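This part shows chain A:
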Amino acid sequence: MKTQKKWDNLATDTAERMAQASRFIGNGKRVEPKDIVGLLEAVIRPGDRVNIEGNNQKQADFLAESLLKVDKSKVHDLHMVQSAVPLASHLDLFEAGIAKKLDFAFGGPQAGRVAKFIKEGKLELGAIHTYLELFGRYFLDLTPKVSLICAYEADREGNLYTGFNTEDTPVIVEATKFRQGIVIAQVNKIVDKLPRIDIPAGWVDAVVESPRPFFIEPLFTRDPALITENQILLAMLSLKGIYAEYNVSSMNHGIGFLTSAIELMLPTYGEELGLRGKCCTHMILNPHPTMIPAIEEGWVDTIHCFGGELGMEKYVAARPDVFFIGPDGTLRSNRAFAQTAGHYAIDMFIGGTLQIDPWGNSSTATANRVAGFGGAPNMGCDAKGRRHSTPAWLKCGAELPCMEDQIGKMPRGKRLVVQGVETFGEGREPTFVEELDAWALAKNAGIELPPVMIYGDDVTHIVTEEGIAYLSRCKDMDTRMAAIQAVAGYTEIGLKAKPETTRRLRDAKIVQTPEDLGVDRNRATRDLLAAKNMRELVSWSGGLYEPPARFRNW
Partner candidate 1 sequence: MDTLIGQGRTAIGLICDPDSFVENTVGAKSFDDPSFGPGAVVGTAKLDGKTVTVIANDADAFNEKFPVVYAGIIGMEEGYKMAQAVYASIEADKAESKANKRALVLVVDTPGNGPGKVEEIFGMNKATGAYQLALAEARLAGHPIVAMVIGRAISGAFLCHGLQADHILSLDSKFGTMIHVMPLTSISRIVKKDIEILEKLAEGNPVFAAGPRFFSKLGGVEEIVTEIDGMRDAVIRHVAAVRAAKVAGTDGETTGPWGRGALGAERAGRAVRPEVIALLQSELAQVASRYLPGAN
Partner candidate 2 sequence: MALNTLEFECKSTAATVAVAKPVHFGVVGSGDLEILMSPAKNDGAVKVKVVTPVTGFDDLWRRVVGAFVENAKLGNVSIEINDNNATPAVVTLRLRQTLAEAAA
């Protein structure tokens, strides 16, 4: 007789584990905090792939700390698959031998320990991904068996409200649950009625009310008081030489002070350039507080968010024409969708970096920190699958002298990828370097690939205090390198620039100085900022923005 092949091993395994766990789980899937370690020991087996919801912002910190308390003879050698590992507990799991392998996208404050643990053999690195790439692998070869997730509220049945900071939760739960895995949620509160259901109870196996609210980091709050005059100069150059030049309507802004300066200068310098209604109408962006003045002045049609931002809840809820607001009246962020839009749909990514090499490759990696880049590479690249056109995308593509070498006469656009940097960073460290520290990191941490955030062929513009290098207009590598040298100032790379070559590049509009662009350096003062401090942001918001305590100086 032919042996009947068993097709439900995954479900059976899950059922066995849940049977062992059942004594910890009460009505409405509720687990008492004191039982959580026992529950984890019951449902997790050695070598399992486990996701601890570690987002850019909200963190399943109670579950992470609870996992650290399991009996190591029962639970060990786990393979962690998660977006970010910013909590000390995430790395403590490796120190304790509970976890062994890591596939992730962003290291944050633990980047130094990631590097150290790899070197010491405590952590086996799978790969450093982008968010989308990792999400993709959740549905391919890195599906979690158990996911420890994080929500604001649960109701008595186990439905979850992830609300403002929904972030990665849907993608994690969908991948886990639809491969018959186990989903355990920590929530700040269990309530009778949720504002809305973000995750249905049927996809959740256990809910624990965390003894304290989950940790969340206001990562995207930039205090306007800290914006410098050189950042304002760079913002002026970007607005005039790129935003206005290409009429960029859709974009993502990176996290640094340059983009904060740009946001705060939309109602002033941007208005003067006549960009309202043309630029920044569609954005993929967390709710940056520094966007408030531009939003109030009617610049923006829509913003979809990867995550939330502490203090922006009420303001965002009060601007439903701009943000993606649910029927309950609150935002739902979603990293997977925002990253998809950021990869395929936007015309421009603009952000900063720590280092740029002579060919235009850039990285924020330093020699002893395995940080990863989160979503930046997906936005800071030309999406090859893009098939819709917009004027900015087409114009940038049309500039590429080498396009014809590859696809003949066929028109095709190109994403604008802008790196805005000062030629020297803090402590007079040069931004333009012969070799990225990413090489040293690869060597130190034993990673085969130097972690590059944005490859040179994707970068279309470099903005420094010396001017803009329009790399999209360079016909070959020599021209590209010369253009980079021309804006690299007094760095060793910049000193290689030949005055006559730079002159030629300026005439060809491949390099433009502030003077070439008609940007008056003397106007680069803080007077151009629509809000100069947190207090003024609050005023712009009509009192709706409530800055986190650490950002308040009144």
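The definition used in the following text is that a residue touches a chain if its C-beta (ideal position, glycine included) is under 8 Å from a C-beta of that chain, and two chains touch if they have at least 3 such contacts; residues count from 1.
Here is how the candidates were picked: all candidates are chains of the complex that A comes from, given by their letters.
Predicted model, so just to flag it, every value in this text is computed and none were measured.
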item: Interface partner of chain A in the complex, by touch - 1 or 2; value: 2
item: Of chain A, residues touching candidate 2 in the complex; value: 228-230, 233, 422-428, 464-465, 489-490, 495, 521-522, 524
